[in-house]
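Here the complex is missing a single protein chain, while all its other protein chains stay put.
The chains carry the letters A and B, assigned in the order they are written, with residues numbered from 1 in each.
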Amino acid sequence: MEGISLEHFLIVGLLVFALGLYTVLTRKNAIGILMGVELILNAANINYIAFARYGGASIDGQVFAIFVIMLAAAEAAIGLAIVLGIYQNFDSIDVEATDSLRY
Amino acid sequence: MEITTVSYLRWIPLLPLLGAAVNGLGGSVIQKRFGKNAISAIAVTPVVLAFLIAVRGFLQLKGLDPEHRFLLDDVWRWIDIGTLKADVAFWLDPLSCVMILVITGIGGLIHIYSTGYMHEDEAYWRFFAYLNLFTFAMLTLVLGDSLLLMFVGWEGVGLCSFALIGFWWTEQINTTAGNKAFIVNRVGDFGFILGIFLIFWSLDAAGHGSVVFRDIQHHAVSLEGRTIWGLPVVVLATLFFFVGATGKSAQIPLYVWLPDAMQGPTPVSALIHAATMVTAGVYMIARLNFLYAMAPETLAVVAGIGAATAFFAATIGLVQNDIKRVLAYSTVSQLGYMFVAMGVGAYAAGVFHLVTHAFFKACLFLGSGSVIHGMSGEQDMRKMGGLKDKMPTTFWTFLVATLALTGTPLTSGFFSKDEILWKAFSSPYGSATLWIIGVCGAGMTACYMFRQVFMTFFGETRADHHVVHHIHESPGSMTMPLVILAIGSILVGYLGVPEFLGGGNRFEAWLEPVFASGHEMAAHASHEAGLEWTLMLISVAVAATGFLIAYVLYYRHAASPDAIAEVAGGVPYRVLYNKYYVDELYWAVFIRGTLLLSRILAWFDGAIVDGIVNGVASLTVAISWLDGLFDNRVIDGLVNLLADFTYNVGSRMRRMQTGNINAYLYVIVGTVTLVLLARLF
Partner (left out) sequence: MPEVSLSVVVFYAFAVLTVGSAAAVAFSSNIVYSAFALMGTLFGVAALYVFLAADFVAAAQVLIYIGGILVLILFAVMLTHRIANIEVSNRSVGRLPAAIVVGGVAGMMGYAVHHTPWPVVASLPDAPSTYAVGNGFLGPYVLPFEFASFVLLSVLIGAIVISRKELKS
């Protein structure tokens, strides 16, 4: 499509990544942090697909993107299981409450 | 000089050594098992055998030409370093032949005497072991062919003398006497050693270094004119040797040990301090006569000291009360005569007197031993008297020996002493002064000897009651040697009858080859027969006067001895009785001086040396304290610092573990960013 170049997609991916990073760094809610991680993963996926399309007419990018999605799912499952475990033990999902390993 | 090599001479000293070894090592066992007779057999046999071998040597020498009468028995190589070569080799020439006959002959008789005299003693085997050892040492001294081997014998006799004087060592007075003998001898030996060194070095510098007598004689001329520290070498060396002689032969100033040596058993006094050891000094000068002939100054010293000693000792002998002390001072005096002879170049006369003196002095000592034995140990003459009838053999032999000692005409002592007095007057080295001193000494000799005879044998018995009952004549083993020696005292003299009396003076002729160089000098002496007769008669008259004085005072008891003692306020008597306080002088000067020196050195050692050592120790302690300080403060400080640093850093670093996930994520992001930035730029 004319007018839309690789860079546009990359910029989108960049912005999503930045926002995801911001989320990860600032959120106190454990699930909020996980959502930030999902944003980062999606940003990476956008990059993969964009390069698959514009960078060599190769299908590898999409295959990788599938993998990423799959692993994101796995990771989300585990992460949320952990959050539930934390919730059972600490009675809160505030990450500032889980500082038992503090000096 | 033609030397004949033989191989039997070594047995002469060796046999007594074997006897000493057997008795010394196994004596106590043998004595217990087999009794004292076995010990006697082991001890006497070697000496008798040695005598027989000596006779054989004598006969062999006699068979040779007078110029070639030299036998050499080279046993083994002892020292061979550079130019110093000394073998264990025995040298028989007329001089040493005379000596060994005297030593083994009279020594043998004394050994036999001792079997009787020491019969009651439990340490019988030890006595004979020492006696044999002494005989071995004396024979080595006389037969040694080099200065070094002679010195071995020289030291050996000194050692055995010490051992025998202090034989009854449980009494301190005996051991003290032994110590005195050894130490005073040592002083003399020091001079002897210096003499050996000087001779060897000087000869070595001249290219003929040797200590063997015949070599020294051969090269003696190379020493003429050599000086060391401004003094002629020969004079210095002969003086050093003479110092050794004064020690061994009890001359002024080293005579002080001989009277004290009477603490030993009487056979010891007879053998060692009359017949043999004390004659070693005379023998040494005779052996080195060729050196002394080159040093007239030393000869003058020798003669002077000899004469002074002869006179000096005789004066002390006049007032002694111990029967053996009188004889001891008599020995010192007679040795003085021998040295006078050596000092005027009359070597043969001196050796002749040595031989005759050995006979009659040994007889006198053994006789006194017999008296002491009969008197149950009493030695003070003031407690004796009237023994003439109770101990006849002892008395007659004693009387004969006394006659010989005082120079009664027709006895051996007469010929030998007269020869000396004549030579003292007539030799180019002699003088009238020496003769006068000698004659006065002879007069005093007669006086004190007959005093001794009268006090001991004549008159009423002054002994204690219980002693009187036990007075008895001595057994045959003791009287037989006395008889033999008394006979010898008379007969031996006839070997040396001088020409002016008609004899051939065979003794002097016999010794001629040895003293050839010495006699060259003496040949310049005068030979007026008339003068000889006159002087001889004067000396006999003086001796007779001495006899008369003794007769009057001690036989007729014209004046009480106590009254005599009070003459001139008792001072002369006290001075003589206390031996001129010489021993006290030595004690004050030398002994106390040495003790003072040792005290000073001990203080030095304690205060300064120990002070230094302690100071070093304190310093070490101080340094180690400093070290400890350093270790504690600095090193431990460093280690602690390190640990504290680690702890502090750790306690600060652990604050990174906040437990806050966001913080961790910051760190991750931050790090990745930095890495990327680095890669980018």
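The criterion applied here is as follows: a residue touches a chain if its C-beta (ideal position, glycine included) is under 8 Å from a C-beta of that chain, and two chains touch if they have at least 3 such contacts.
Model, not experiment: these values are computed from the prediction.
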Chains in view that touch the one left out, judged over the entire complex: A, B
Touching residues (missing chain, whole complex) on subunit B: 662, 666, 669-670, 673, 676-677, 680
Touch residues of subunit A, complete complex, unshown partner: 1-12, 14-23, 25-29, 31-32, 34-36, 38-39, 42, 45-46, 49-50, 52-57, 59-60, 62-63, 65-67, 69-78, 80-85, 87-88, 91, 93
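In the analysis below, only the chains that are shown with their structure count from here on.
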Whole-Å separation of chain centres (CA-atom averages), subunit A against subunit B: 124
Partner subunit B, residues of subunit A touching it in the complex: 21, 24-28, 33, 95-96, 98-103
List of subunit B residues in touch with subunit A within their complex: 654-662, 665-666, 669
